[in-house]
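Taking it in order: structure first as structure tokens, then the write-up.
Removed: one protein chain of the complex. Kept in place: all other protein chains.
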Amino acid sequence: MPPDFISNLYVFILAGFVGFGLIKRVSPLLHTPLMSLTNALDAIVVVAAIIITGRHETPLTTTLGAIAVAASFSNMVGGFFITDRMIRMFKSGAAKKS
Amino acid sequence: MPPDFISNLYVFILAGFVGFGLIKRVSPLLHTPLMSLTNALDAIVVVAAIIITGRHETPLTTTLGAIAVAASFSNMVGGFFITDRMIRMFKSGAAKKS
Amino acid sequence: MNAAAIQQYLDFAYIAAVVLFILALKWLSSPVSARRGVLAGEVAAGLAVVATLYNPELVAYKWIVIALIIGAGIGIPLGMVKITAVPQRTALSHAFGALSAAMIGIAEYYVGLSRISRFEMGEIAMEVIIGSLTFTGSLIAAGKLQELLPQRPIVYKGQNIVSLSVLGAAVLLAAALVIHPEQTVLFPIMVIVALLFGVMLVTPIGGADMPTVISLLNSYAGFSAALLGFVLNSKVLIVAGALDGSSGFILSVIMCKAMNRSFTNVLFGAFGTVQVAVGKIEARPVRSASAEEAAEILDAARKVVIIPGYGMAVAQAQHKLRELHDILTKRGIDVSFAIHPVAGRMPGHMNVLLAEADVPYDRLIEMDEINPEFPRTDVVLVVGANDVVNPAARNDKNSPIAGMPILNASEAQTVMVIKRSMSPGFAGIDNELYYLDKTLMLFGDAKNFVTSIIKELNAVAAGT
Partner (left out) sequence: MNAAAIQQYLDFAYIAAVVLFILALKWLSSPVSARRGVLAGEVAAGLAVVATLYNPELVAYKWIVIALIIGAGIGIPLGMVKITAVPQRTALSHAFGALSAAMIGIAEYYVGLSRISRFEMGEIAMEVIIGSLTFTGSLIAAGKLQELLPQRPIVYKGQNIVSLSVLGAAVLLAAALVIHPEQTVLFPIMVIVALLFGVMLVTPIGGADMPTVISLLNSYAGFSAALLGFVLNSKVLIVAGALDGSSGFILSVIMCKAMNRSFTNVLFGAFGTVQVAVGKIEARPVRSASAEEAAEILDAARKVVIIPGYGMAVAQAQHKLRELHDILTKRGIDVSFAIHPVAGRMPGHMNVLLAEADVPYDRLIEMDEINPEFPRTDVVLVVGANDVVNPAARNDKNSPIAGMPILNASEAQTVMVIKRSMSPGFAGIDNELYYLDKTLMLFGDAKNFVTSIIKELNAVAAGT
């Protein structure tokens, strides 16, 4: 077992509890934006992809890394963009009048 | 910085979020038992105290450890005991009739 | 600054990102704070990306920059798609996320080849399998939703056995790799088999079942990112993956509950389910009405509830419905929208569409809240909804939707239903509601019919 496995497991379990607790409380009104937002957050794998690409160890890993960077960065950019667009559409009656 | 500091910080932050999320939702009805339950959970420091005592390195540390074992174990035993007693007092009207 | 010191800064940047991620989800819980949530997410992502660029391990930036530019080039248009294209965009983004996770896992295998332990090999294999099948599965889902691929379920005899064998093959290859990580030839085969399994997993499923599948794939994409975090020992990936994974998981569960499917049915069985054959529906008499009559009835009401469904999305009738809402509201009529959790084809589908059309969100009422209101409602206007108002869910224990919670439209004084024909909805079953005495069928396309009603209402106003 790698030395950090246990601490990673703690992080995973706790983050899972945090996730369940928070997402259960997201208003059904916002379930569609929720999907696109978590998608954008998940695109954080781009940091791992950047490291693989930039370490430049073999042409193969650099290529795989660059594909991963492009794929996840497109998710990040597009995900935040569309989430923000959708969220801005939600207006309360009060806000609409003013 | 000790090597595990960062992973401990993750655990602390995530556990803090979990704690806030959960405790905010505890019914005010149960705020008194909540205090005694978290107290009993906190008495888990007994595991650290056991290790200090059992390593038996110097008379000083063994003594400090033994005091710590007694203090925290009394919290653990007493905390669960009184929490359970209090909780058992809470009965719903339906339960009372049956 | 030496590498260790930089690493500390990076660690703190990632921790800050994690905190912001959590706050982002927290703030998303209500429309009032949701924009702040998106902002928090953006700051977190920006912080993490910029910090990573300072990582001392990086030696060449060229490909990073090129890939980032390409990524932005793909992402920006994908962020600008029409709201109606959101389902397929979501499926596509799961494909991208899974692709990325799989690519990194594969690269990690080749990089670490000489010093890989069995445990790590197991983690990598699991990660790459889940990432690969999610990639192809999501692509198929996106293709079906975009109608590039046939929407209907593609099935053949013995399909389940073939699919399971393919999955079994992938798992066996993974096991062989765990025992002999140096057998590099097995690795690409495992990836290909997993990709194939993704295709076989989603192809048999009908287009209408895609939302459930998308949520599950969402959860897979998240968990594969978390697994990748274990492989790379990156806590920020673990947290982001766990958040994304639990989100997809909860959305699937919510959908299951609202469709009254069991949870295991979705996790293990939903993929195999084939659309129930449409039972022969006998022709029974219904009362139908014209736009003029509908307008008169609406005009005379004090409390109107509009129930939108998938048909509203198909017809793009949300803007016209907002107009109708405005006109009636101006006449002092209390108008609200009743939103069933699985109305449409995506969780929250009706809400985004109506929000897009500028309906204030406080007029969008959830099922549990609006159901007690129906007995006090004069007119219910059902617009392209079917299953979500089908009383069979309550009355007929043998119905495929038995037990599914529904909107109790039938309790209102008068029910008017806009749809094009008597053909059934997603579940493929007849709807008793249409045959009630209090029900008037308004046959036609949702958008056109609502437009006509609005015209009539304005005529009435002009007439008086």
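First chain written, first letter: the chains are A, B and C, and each begins at residue 1.
Here is the rule we use: a contact is a pair of C-beta atoms (placed from the backbone, for glycine too) under 8 Å apart; a residue touches a chain by one contact, two chains touch by 3 or more.
This structure is a prediction, so every number in the text was calculated from the model and none was measured.
The hidden chain, counted over the whole complex, makes contact with A, B. Residue positions on subunit B in contact with the hidden chain: 1-2, 4-5, 8, 11-12, 15-16, 18-20, 22-58, 60-62, 64-96, in rising order. One chain of the complex is left out; on subunit A, the residues touching it are 1, 6-7, 9-10, 13-14, 17.
Throughout what follows, only the chains that are shown with their structure count from here on.
Taken as a contact graph, the chains are fully connected, with every chain touching every other chain. Note on chain placement: the centre of subunit A and the centre of subunit B lie 34 Å apart, centres being C-alpha means.
If you average the CA atoms of subunit A and of subunit C, the two centres end up 16 Å from each other. Of all residues in subunit B, those touching 2 or more other chains are 7, 10, 14, 17, listed in ascending order. The multi-chain contact residues of subunit C, meaning those touching 2 or more other chains, are 22, 235, 239.
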